[in-house]
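What follows is one structure encoded as structure tokens, with my remarks underneath.
Only a single protein chain was left out; the remaining protein chains are all shown in position.
The block that comes next holds chain A.
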Amino acid sequence: MSFLHINNVHKRFGETHVLKGIDIAIEQGDFLVLVGPSGCGKSTLLNMIAGLDSISEGELLLDGRCINDVHPSRRDIAMVFQSYALYPSMTVAGNIGFGLEMRKVPRKQRREAIDRVAKLLQIENLLDRKPGQLSGGQRQRVAMGRALVRDPQLFLFDEPLSNLDAKLRVDMRTEIKQLHQRLGTTIVYVTHDQIEAMTLASRIAVMRGGELQQLGTPQAVYDDPNNLFVAGFMGSPSMNLVKARIVEQDGLPVAQVATEASTLTLPIVRDRDALRDWRDRDVILGLRPEAITDPASANHREGNIHEAELPVALVEPTGADLYVVTTLGGTHVNARMRPGTPLRPGERTRFAFDVSRMVVFDPESERRIRDERVAEATPIGETA
């Protein structure tokens, strides 16, 4: 039995069907991140776990207990809100201790719990201040303190970092991750920042329009997306999606992609069985920018490298990497190359395609075309 089990949960606000049957199960100690575009129902799902929104249909199990009709305060959960939702008329200590006070914890014990959490979050010197006298980052800490002090079974975070500036966000992200590793708590965390999702999660649930698109480890969601939406949503810069045609060559399926002047033929090593049926049909290829590089930086040991000479359309140095843009199948394609590679637009250079990381999608249904056997999370290279 999993620790938190969201079983076919629906949410309707009158006529609008906001969540259309969500199924998610996580284990104790998991860090589940819900990602998806704005309005896809992440906050709604979180509020339902918290008990702040009713469940229209389905079942919510926490530690084997159905909590559909349990009051928020008795679910043994704590929540950190996007706006922090600190009580402005109380001091920081009052804010952190309010939940304990409502649960009639004696003053002395309360004080000890507040001090313990304040020490953990390094806000001991702020305990007597009011929230109005704190900076954004400090408020964020107090909001976390309020959640941590009660030592609940489950933590819920609704975009807790989205009101912080970029640098503080990265710092707090690291801190949340450390906190999770130190305390081993179970967390459900909502964000629409996919970098936050990748770095924090032990499991990611990608949602769109009230439907779960994929649930898996960050690596699985990144390398083995279920559909075009997940492929395009996760990763920055995002996955290159290129129109291609599957043809048979020497009894094996290959993908043909139109370049500016000629046709590029890429061998297919992944999901080969499924793609046999796609002979002479159009598909969409998905290739991460890091799966297209210069021959010297290509991963010849684990990958399956196919080289081709193509014209350079644009060069974008970022410092750490050099993104080289070429045109494949009528769209611009980002390739990640070693910085300092002397390239100029209009030149031709050799691109190395790691076809073992190439994924193929059905352009109509937008679903992945994959072998039945490896439908579960596939480590990279195994199919090669």
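Things worth noting here:
The working rule: contacts are C-beta pairs under 8 Å (C-beta built on N, C-alpha and C of every residue); 3 or more make two chains touch, one makes a residue touch a chain; residues count from 1.
Here, contacts and distances are computed from a predicted model.
The listed options are "ABC transporter permease", "Phosphonate-transporting ATPase", "Probable chemoreceptor glutamine deamidase CheD" or "Acyl-CoA dehydrogenase, C-terminal domain", and the UniProt record of the chain not shown names that protein "ABC transporter permease".
Listed residues A:89, A:109, A:133 or A:318: the one in touch with the omitted chain is A:89.
Of A:42, A:146 or A:208, it is A:146 that touches the chain left out of the display.
Among A:19, A:78 or A:92, only A:78 touches the chain left out of the display.
Against the chain not shown here, chain A presents residues 47, 50-52, 72-74, 77-79, 81-83, 85-90, 98-99, 102-103, 146.
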